[in-house]
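Moving on to chain A:
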Amino acid sequence: MSRKRLLISVAAALLLAIGATACMSDTETVTQTVTVGETTAGESSSGKTVTIIASVPPTDHGWLGAISKNAQAAADKFDDVDFELVQAADADSQAQQIEQAIAKKPDVIVVLPQDGAALTPVAQKAQRAGIPVVNIDRLFTAPDAATATILGDNYQIGVLAATYIGDQLKCQGNVVEIQGLAGISVTTDRTKGFTDTLKKKCPGGGIKIVASQPGDFNPDKGLTVMENILQAQNSIDAVYTHDDDMAQGVVQAIRNAGRDDDMFLTGVGGSQDAMKQIKAGGLYRATFLYNPNMAATAVNMARLIALGQGFGELVPPEVPRMLVVPAAVVTKDNVTKYEKYAFN
Partner candidate 1 sequence: MTTPAQTSEPGRGAALAQRVRTLELQEYALAIVVVLLFVVGAILKPDTFPTWDNVRNMLTQASVVGVLAIGMTFVIATAGIDLSVGSMVAAAGVFGGILVGSDGTSSLIFILGAIAFATFLGSVNATAVAYGRVVPFIATLAMFSVARGLALLLNDQLPVSLLDLNGGSFGDPRPFSLLWFGNGRIGGIPVSVYVFIAIAVIGWIVLNRTRYGRYVVAVGGNREAARIAGVPVRRIIFSVYVLSGFLAGISAVLLCARLGSASPVSGNLYELDAIGAVVIGGTALAGGRATIVGTFLGVLTFALIFSLMTQLNLSTEIQQVTKGLIVLGAVLLQRPEARY
Partner candidate 2 sequence: MTKVLEVRNLVKEFPGVKALKGVDLDVLEAEVHCLLGPNGAGKSTLIKCVSGAVEPTSGEILFMGEPLPAGDPAGSLKRGVATIYQELDLVPDLSVAESIFLAHEPRRGPLLVLDKMYRESEALLARLGHESIPVRAKVGKLRPAAQQIVSIARALSGNVRLLIMDEPSAILDEAEISTLFDVVRRLTAEGVGVVYISHRLDEIRRIGDRVTVLADGRTTASGLPATTPTGELVELMVGRKVEQLYPDRPVGTDRVLLEVRGARRLPAVRGVSLQVNAGEVVGLGGLVGSGRTELLSLIYGLDQLEEGEILVEGKRLRSGGPRNAIRRGLGMAPEDRKSQALVLDWSETKNVTITDLKRFSHVLLDVRKERESARTQLRALNTVPDDPDRVVRLLSGGNQQKVVLARWLLHGCRVLLLDEPTRGVDIATKAEIYRIIGNLAESGLGVLVVSSELEELAHICTRVLVMRDGEIVAEVDGKDATEHELLRHAVAPTDAPVLVEEVV
C-alpha cells in the first residue's frame, strides 16, 4: 500500500470510528455519505454518462437479493448512470462474466465475488486494463485487485456476538455455533471474532463452545444440523448463528424439540423476520446488522470514482480505499430503530 493510500484509509477509518462510538449514528453516517454523494452528483449531472457493471453471485439468499435490489435502486436515483447487473451461478461463471464485462469497457466494475480468492485474478485483470474495481463484502486476496472496497466488519460481528452472549450468560454456559458457508472470509471472520473475544472476555473458560457446524447459510441445512446437535448436547444455553435466514431453520429445530425455553439465539444480517421475532421476544434475542445497503454505497462510490470525484468530507476529497461498515447490535430494546433498514 502506498503511503498516500494508507493516510486516506486511516482518515476514513477515523471518521467512521468517531461515528461508531456514537453507536446510534452509524447508519446515519453512511446515509449521510450517500446524501453527500447525491449533492455532488447534482453539481455535475450534465456531465458524461457513467457506465457501471455490477457482478454478484446468484441471489438465492435474502441478503444477496437485497444487495442486488439496493444496488439497482441506488443506480436508478442517478440519471447519468448506465447500470447493468449480472448474476452468476458460481465462481467460474462469475469470472467469465467479469471477463465479458471487461471487454465491454465500462467505467467501473462493482463486484461481490462468490469466492474472493478465486476471483482475485480476474479483478486484477480489470484493474490492469484501466477499469477500476469496487469490491463488496467478500474480500479479494490481493491489494491491487480493487480500487475501493466496502465491506461489513465480519470480525466485529463476532466480537459483538461474543460480547453480547458473554454478558447474557455471565461467562458461564454451553454455546453452539452454526456457521455459514465453510471456507469463505465472511464465515472465518465471524468465527474468529467470536472465539478470540470469548477468550479475552471470559478467560476462566466458563463458556464452552460445545458444537460448531456449518449451516451453509441455508435454512434446511440449519434445521437438520441443529436437530443433530440437539440430540448430542443435553445442555445448551446459547446459539450463535451466522445468518438470520439460516437461523429460521435452527429456530424451527429448537422449537420442534421443545427446548426453546432452555436457550436463546442470535443471528446476523437484519432481516425482517428476525426483527419481528426479536420484537416479539423469546428465543430469538438479538441480531447483528450487516446491512445490504452497502451495495448502494458501493454503487455511489463507483460513480464517484468514474467521475473523478470523492467524498466531500475528506481533505482532499477522494473516495476512500476501504470503507468498513460497522455492525450494530439489534435487540428488543432498540429494534424499532433499525426496523426500517431490515431486508427481506
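Please note the rule applied: a residue touches a chain if its C-beta (ideal position, glycine included) is under 8 Å from a C-beta of that chain, and two chains touch if they have at least 3 such contacts; residues count from 1.
Selection rule: all candidates are chains of the complex that A comes from, given by their letters.
Keep in mind the model is a prediction, meaning the values are calculated, not measured.
Q: Considering only the touch criterion given at the top, point me to the candidate in 1 or 2 that touches chain A in this complex.
A: Looking at every copy, the candidate touching chain A is 1.
Q: Which of the residues in chain A come into contact with candidate 1 in the complex?
A: Interface residues on the chain A side: 59-62, 65, 182-183, 210-214, 216, 218-221, 223-225, 227-229, 231-234, 245, 248-249, 252, 256, 273, 344.
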